[in-house]
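For chain A:
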Amino acid sequence: EVSQPTVAKEDIVLVTTVINATNPYMASWIEGSKALGEKLGLPVEIVQSNGSSQTQIAGIQALAAKGKKIVLVTNPLAASDVPAIANTIKQNGGYMAVWWNMPPNMEPADVGDHFVAFGTYNGYTAGECGAKALVAAMGGKGGIIALPGVLDSTVSQERVAGLKNVIKDYPDITLLDEQPANWDQAIALKTTQQLIAKYGDQIDGVWTADDAMMLGAYEAIKKADMIDEVHFSGEGAYPPVVDLMVNQPDGDVVAASSFHRGYKAAATGMLIAYKAAVGEIDISKLTPEQRHGQYAIDCVTPANAKDFQANGGIDPTWLDRLIQDPFMDLVGGPVEGPQG
Partner candidate 1 sequence: MIQTGIAMTPSVPVNPLPILRLDGITKSFGPVAAVKPLSLAIGRHEVVGLIGENGAGKSTLLKMLTGVHRPDAGTIEMNGRALRLRGPQDAVQAGLGIVHQEQSLFTNLTVAENIVMGAGPHGSAATKGGLYRWSALRREAEEVLARIGSTISPDAIVGELTFAQRQMVEIARTIHVACQTAERQGGAPLVILDEPTSVLEKAETEVLEAEIDRLKRIGSVIFVSHRLEEVLRICDRIVVMRHGELVADRPTLGVTEADLFRLMIGKDRHAEARGAVPVPAGAPVMRVAGLSRAGAFKDINLDVHAGRITAIVGSFGAGREELVRALYGAESHDAGRIEVAGHPVSGWSPRRAIRAGVAYLPAERGVESAVGGLSAARNLTMVPFGANGGWVLSPARRKALAAEWFEKLDIRPRLLGQELERFSGGNQQKVVLAKWLTLSPKVLILDHPLRGLDPGAGATVNACIRQAAAQGAGVILLADTLEEALDLGHEVIVMRDGEISARFDMGRDNPTTLDLLENMV
Partner candidate 2 sequence: MTFLTGTGAASGCARLNWRSGLAEVAILAALIVVFSILNPTHFPTLVNLNTILNSAAIPVVIGVGASLVVLTGRIDLSVEGVMGAAGMVFVLLSANSRETADIGWLAYPVAIGVGLALGAATGLVHAFAKVPSFIVSLGMWYVGLGIAAVLFGYEMIPFLSDEAAVAWPTATTFGLPNSFLLALCIVAFGWLIERYTRLGRYTRAIGNNEGVARMTGIPVAAYVVLIFAFAGACSALAGIMGSLALGAGAANVGVGMLFLTLAAIVIGGTPLGGGQGGALRTVMGVLILSTLYNGLILAGVDPSIQSGVSGVVLVVAVIAAGWSQRAKLRVFK
């Protein structure tokens, strides 16, 4: 009775992709996929790309070649990978949901039924969340260094735009420098050390596009004995960062971080694709906002960090509730751009 062809449950293999398993965000992504797999009683295959689009696509294709129908949730390495992945899934007869990263001129509905949904969140808001808390901690004045991810990542660019959007209202805040640290803790450490040499005491805040880079920058500032004067903001709510927010071991540190939990995202996307595959969702009846939806951002700051930490960020009933309503975290359609 649904418009799209359906698949028997036993013919399904659940698949997800990660860059590597040593990144906390990815680890929680894997955890979410596995939790859902357990609930559904289906095996989960993990494709690890090690930062290579080629490997990522090859892995998905390899699983397709095993004969089962793929139900995929992916946070693709690069937006430009999506067409190739969509092709693979189409040929396989499976279903997929894509999170965060997609070419701007693409819409799931245009691609076809096998591309069930695209989920995004407001990167500007995410960047703003960290920036606002940072500026507040700095008392509205001082110098900030910013560490974006890789230069041509849209995700990173959006977050940086959010940062800039916030600080333009604070004439006493200067953005001292912007040096990409490639999402990498070690590079962030090295880069921050150079920036310390350049700006020294002028640095009052460090804004990073991701918590891994924040941890690197944090270590560099600590080693330079500046930890008491400098505030940090990251993104992703990595447990160690939430720890820092709760414990504030260095007295005056404010870590502010927004939240788009890998756990929830992976489970949600996988579930939507699954329901489409087995016919629990009729794709033709999905609203545009459901096929290209926006997910809420929780802004974690020292004020709410303790609560966040207490339940590990996940309400124990969340997964069961999700299975009832896979679109429950959805707050709207496509992201519009920075406000104001």
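How these were chosen: all candidates are chains of the complex that A comes from, given by their letters.
Heads up, the rule we're going with is that a contact is a pair of C-beta atoms (placed from the backbone, for glycine too) under 8 Å apart; a residue touches a chain by one contact, two chains touch by 3 or more; residues count from 1.
The model shown is predicted, which means the values in this text are computed figures rather than measured ones.
Although all of 1 or 2 belong to the complex, chain A touches just one of them, candidate 2. Contacts from chain A toward candidate 2 in the complex involve residues 20-22, 24, 27, 30-31, 50, 151, 177-180, 182, 184-187, 189-191, 193-200, 215-216, 219, 222-224, 238-240.
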